[in-house]
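Let me begin by handing over the structure; questions about it come next.
The other protein chains are all here in position, but one chain of the complex has been omitted.
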Amino acid sequence: MGMRSHPDAEDAALVRAMAAGDEAALRVLFTRHLPWLRSRLARRCSDPEIVADVLQDTFVAAWKGARRWRGDGEVAAWLWGIAVRRLVSRLRGRSAPVTLPTAEVEAADERTLSSAEELVLLGVEHGDLAAALRRLSPQLRAVIEATVLDGLTTREAAQLLGLAQGTVKGRVRKAKAQLRQDLISYQSGWS
Amino acid sequence: MNETLVAVEAVTKRYGDTVALDAMSLTLRSGLTGLLGPNGAGKTTLIRILTTATAPSSGRITVFGHDATGSLVDRTEVRRQLGYVPQEVRFPRGLTCFAFVDYIAVLKEWTDTARRHTEVRRVLDLVGLGDRATRKIRALSGGQRRRLALSQAFLGRPRLLVLDEPTAGLDPEQRASLRTLLSEHGRTGAVLLATHQTEDVAALCERIIVVDAGRIRFDGTVAEFVATAAGRVWLGDAPLPGALQTWRTGTGRIRSIGGVAPTAPDPTVSAAEPTVEDAYLLMLGPAAHAGAEVAA
Partner (left out) sequence: MSTMSWHCDPHLLARYSAGALDAVLAASVEAHLVHCTQCQTAMAAHTDPDESDRIWAGVREAIARPVLPWPVRLLRRCGLNDEDAVLLSVSRSLRGPWTLATVVVLVCAVWASFPDDPRGKAAYLLVAPLVPVLGVVAAFVSVDQTAELAVTTPYSKARLTLLRTLAVIVTTVPLVVAMGALIPGIGWMAVTWLGPAFGLTLTALVGLTWLSAEVIGPAVLAGWAAVVAGAYGHDTVATTVAAPAQLGYLVLTVVTAAVLSLRIRSTNFPGALP
């Protein structure tokens, strides 16, 4: 009957079932996606209470928005899009913005990075990108992460990082120029 | 445990010239009581008066010491102790399961929102509709709707639970889990179960009240009721002449209910253990299940 008997159902099928009001489908989606969403949000906000609130809001919004989900693209990416925007609006107006943990917590070891697995892990064709990113200053890396990897607009990134929009724009420009410079010397393109 | 919780004293209900209840008197104590009778016997009328849905033409009903037929204050006190499942529950359009039970919970004076929502969740889980809470009622199956109607009766663990044909439309598994639920409830309060399904009564109730044509035909324990059929149910190679009902059992022998017992000892005919159904059939005759299909 419900999705409870189909814990392996595809994300898209689950969202369609949610649109029809199937709470069990939401439960499966929740169980599957909560852990990584929580960790990913926790890297962007150090307050666990805010993270928990944002997670709750995210799944409530996904439930309400299931009917509007167009079915193109991945459900996980859709969920992250909701989550990161909820986080941004939640952090709006905070006097002391929570900064990304940009400090090198653990020195990456070169052997792991150069392995073939690591290349797949990066999800990019050029293994040099990792090295190039790593050479960026923490400030520049933070804006690249927010705009390129998290897919935020300049305004949203500015809110998340607690910076002025102009600053974000400037840093993105600077970071891209530096990356391009770095990658060109390895004969790779960055667009 | 054996104090009288509900007392019905000479209650009569007339609709025009029709007498639906004829000076009926009975008492209920804690535990499960089965109200058995064919359709139109007066079960639903009795229940509607007992639950304050309608007033009797004459007579008095006392529930936990409050007069259910008295003043508004008394009736309100009765209603606070009551869980009721009408024979047919129609739902307002466009509601979800949760919204419906939430609405009834507000009517049952659950004022604190957080506590009310927890209670609504509890009763929905109780009937196995926990994961259907956010579904629109129109998307539910017949059995699920029946369970939804049942769920609201358990709000606030009422001391008196009155159910009119609660198992109609449920599959055997749901019927079994409802029985578990009711038997648990019967340990702390009074449960009145109106039905024409003798197997529900046999499985659950300590006590049986049989009504027919607005009067009580039997009031006693299940064992006493079954005993009324002792010596009137037979197993033989052929149907007994004049039997009310006969059928071939799994062993190939013919079971006859009622009928003329053999006068001389007949080695092929032996007395069989009677059931609640046998006793019910023998008491009311062919009318016992009149209109059963309509209600089911």
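In order of appearance the chains are A and B, and numbering begins at 1 in each one.
The working rule: a residue touches a chain if its C-beta (ideal position, glycine included) is under 8 Å from a C-beta of that chain, and two chains touch if they have at least 3 such contacts.
What you see is a predicted model; the values in this text were computed from it and never measured.
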| item | value |
| --- | --- |
| Touching residue (missing chain; options B:Thr33, B:Thr52 or B:Thr198) | B:Thr52 |
| Omitted-chain contact residue, chosen from B:Phe64, B:Phe98 or B:Phe218 | B:Phe98 |
| Touch criterion as defined above, residue of B:Arg79, B:Arg146, B:His185 or B:Arg255 at the omitted chain | B:Arg79 |
| Residue ranges of chain B at the interface with the undisplayed chain | 51-55, 72, 75-77, 79-80, 82, 84, 86, 89-96, 98-99, 102-104, 106-109, 111, 113, 117, 120-121, 133-134, 152 |
| Interface residues of chain A (partner: the chain not displayed) | 11, 23, 26-27, 30-36, 38-40, 42-43, 52, 55-56, 59-60, 63-64, 74, 76-77, 80, 100-102, 104-108, 113, 117-118, 120-123, 130, 133-134, 138, 141-142, 145, 149 |
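The rule is short, and it goes like this: only the chains that are shown with their structure count from here on.
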| item | value |
| --- | --- |
| Chain centre separation in whole Å, for chain B relative to chain A (CA means) | 58 |
| Chain A contact footprint on chain B (complex, rising order) | 96, 131-136, 139 |
| Interface residues, chain A side, partner chain B - complex | 2, 4, 20-24, 27, 63 |
